[in-house]
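Just one protein chain is left out here, and the rest sit where they should.
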Amino acid sequence: MAFPKPAATLRSSTGIPTGRLAVWWLLASEVVIFGGLLGAYLMFRLGHPEWADAAEHTNTWIGAFNTLVLLTSSFTAVLAHQAAERGDGKTAAKFLVLTIGGALTFVMVKSVEWGIEITAGYTITANGFWSFYYTAAGLHALHVIAGAIIMGIIAVDAYRGRELQRVELIGIYWHFVDVVWIFLFPLLYIAK
Amino acid sequence: MAENHEQNGDGHDGGHHTNYKKIYFTLLGLLVVSVAGPFLEILVITLITAFGIAVVKANLVIQNFMHLKAEKRLAKWILATSLLLMALMFAGISADVMNHEGRNWVNLAAMAAVERGIVDPHAEGEVEEVEFVAVARTVEADFNLICATCHGTGGLGDGAAGVALDTPPADFTDPVFWETRDMDRILNVITNGAAAVGGSSLMVGWSASFSAERIQEFADYVLAFRPEE
Partner (left out) sequence: MADTAVATEHVDHHAGEHHGPQGFLKYIWSTDHKMIAMQYLFTGMFMAVIGGYMAYVFRMQLAFPGISVPGFGQVSPGEYNALVTNHGSIMIFWVAMPVLIAAFGNFLIPLMIGADDMVFPRINRLSYQIFLISALLLLASLFVQGGGFGGAWTAYPPLSAVGDYNQTAIASSMWLAAVALEFVAFLLGGINFITTLMNARAPGMKAYDIPLVCWMIVIASILFMLSVGPLIAGAAMLFLDQTVGTGFYDPARGGDPVLWQHLFWFFGHPEVYVVLLPAIGITIDIVATFSRKKVFGYKLMLYTTVATGVLSFFVWAHHQFIAGIDPRMANVFMVTTLLISVPIAELLFVIIATLYGGSIRLKTPMLWALAFIAEFLIGGVTGIFLGASGADIYFHDTYFVLAHFHYTFFPIAIIGTFAAFTYWFPKMFGKMMNDTLGKIHFWGTIIPFNFIFIPLFVLGIGGQHRRIYNYEHFPDLSSAGQYQLRQVATIALLVMLAFQLVFFYNCIMSWWKGKAAGKNPWEANTLEWTTESPPPHGNWPEGLPNVYRGPYEYSHPDREEDYWPQNEPD
């Protein structure tokens, strides 16, 4: 039984549909969370040039591959949105599933990468650089997983032609997760 | 490359697919450049390719995939505010955290960490004992900055913080003090803290902040207060 929405949800005094407005506010709060963490990292990194020695050991190729994966998943997410706008729920669901596939690939690659690094002795307590590395990438990965789960729920609804406007919303969130990685990649993998 | 992306139900398939695809391939191209940049081994170029490109890529995603460019101004203000706050936060905090000395303070532990460098768990052969490189400050400067707060610049135990304690620090110029102290004990207390010899835990150990060499220099400095017989 679908939850009956209050009339309030369908109003729009600002001209932006309520769901989308909420997502922009959500993103603002996420910007300050990641901004706080990455700002702190940046302060330490700039004050500790010796961290470059630790940063040497991140694998730029794996990082680049994961960047490729996330960029592609953003592409499929926006294609899903395009389909949803046409009212084509089944195609939208298909593209969302591809996006989720990208998310899973990302997480799997990261697990392998971390496995290699941890067995090599680069653990979260090894030194300041690695502490930030795992915390920042870990927080990001949690957002990837949470996003994938919600995306799955929306995909199921979309396949049945329901709540198609949510495809755009999860897409916006997904692109944000991609943008965070776009900054994490040079910070953790290239600045050596 | 301004595309007018329609928001209503009837899609213009040909035009739109091309646009998103174009953005996507631009993003991939930028990724390649940012990975290739460091191979030139010129720092400025690496920074530009790494972070400059990140900004460009993020902008492409935000404007085109998130459709911020077509969105009402309110959303742009919301995001801009959050970014500005991050700049403010960085500006306010970095003066204390990023720098390791100011006009009246110095972060010895951080300076020592920079000197020490990162110990690689995979160093070939024996992992050598990490040697501190002496920080280029005189012993006297360090004593006056760090120790004199309690011990006083003359070693009398009359520093501003010292006189406030229930049991002030000992007077280093008092011969009675020296009846029960020698170099080994002084070294022990400075390195490991007075609690290690049954004294007050308010005198902490300094082995993490100073090299063994500098600690020896401190001990020599303290011994110099000892009155001539």
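Going in written order, the chains are labelled A and B, and every chain counts its residues from 1.
Everything below uses one rule, namely that a residue touches a chain if its C-beta (ideal position, glycine included) is under 8 Å from a C-beta of that chain, and two chains touch if they have at least 3 such contacts.
The model shown is predicted, which means the values in this text are computed figures rather than measured ones.
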Touch criterion as defined above, residue of B:Leu40, B:Val55, B:Ala70 or B:Ala109 at the omitted chain: B:Ala109
Among B:Met89, B:Ala161, B:Ala195 or B:Leu223, residue touching the chain not depicted: B:Met89
Among A:Ala40, A:Ala55 or A:Ala158, residue touching the chain not depicted: A:Ala40
Chain not shown, touching residues in subunit A: 3-4, 6-22, 25-26, 28-37, 39-40, 43-44, 48, 85, 124-125, 127-128, 131, 135, 139, 164-165
Chain not shown, touching residues in subunit B: 9, 81-82, 85, 88-89, 92-93, 95-97, 99, 102-105, 107, 109-110, 113, 208-209
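The working rule: only the chains that are shown with their structure count from here on.
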Distance between the centres, which are taken as Cα means, of subunit B and subunit A, whole angstrom: 28
Residues of subunit B defined as touching subunit A within the complex: 7-11, 16-17, 20-21, 24, 27-28, 31, 34-35, 37-38, 46-47, 50-51, 53-54, 57-58, 61-62, 64-66, 71-72, 74-75, 78-79, 81-83, 85-86, 89-90, 93-94, 97-100, 110, 113-114, 116-118, 120-122
Complex contact set, residues of subunit A against subunit B: 14-16, 20-21, 24-25, 27-29, 31-32, 35-36, 39-40, 42-44, 46-51, 53-54, 60, 64, 67-68, 71-72, 74-75, 77-79, 82, 85-87, 120-122, 126-129, 171-172, 175-176, 178-179, 182-183, 185-186, 190-192
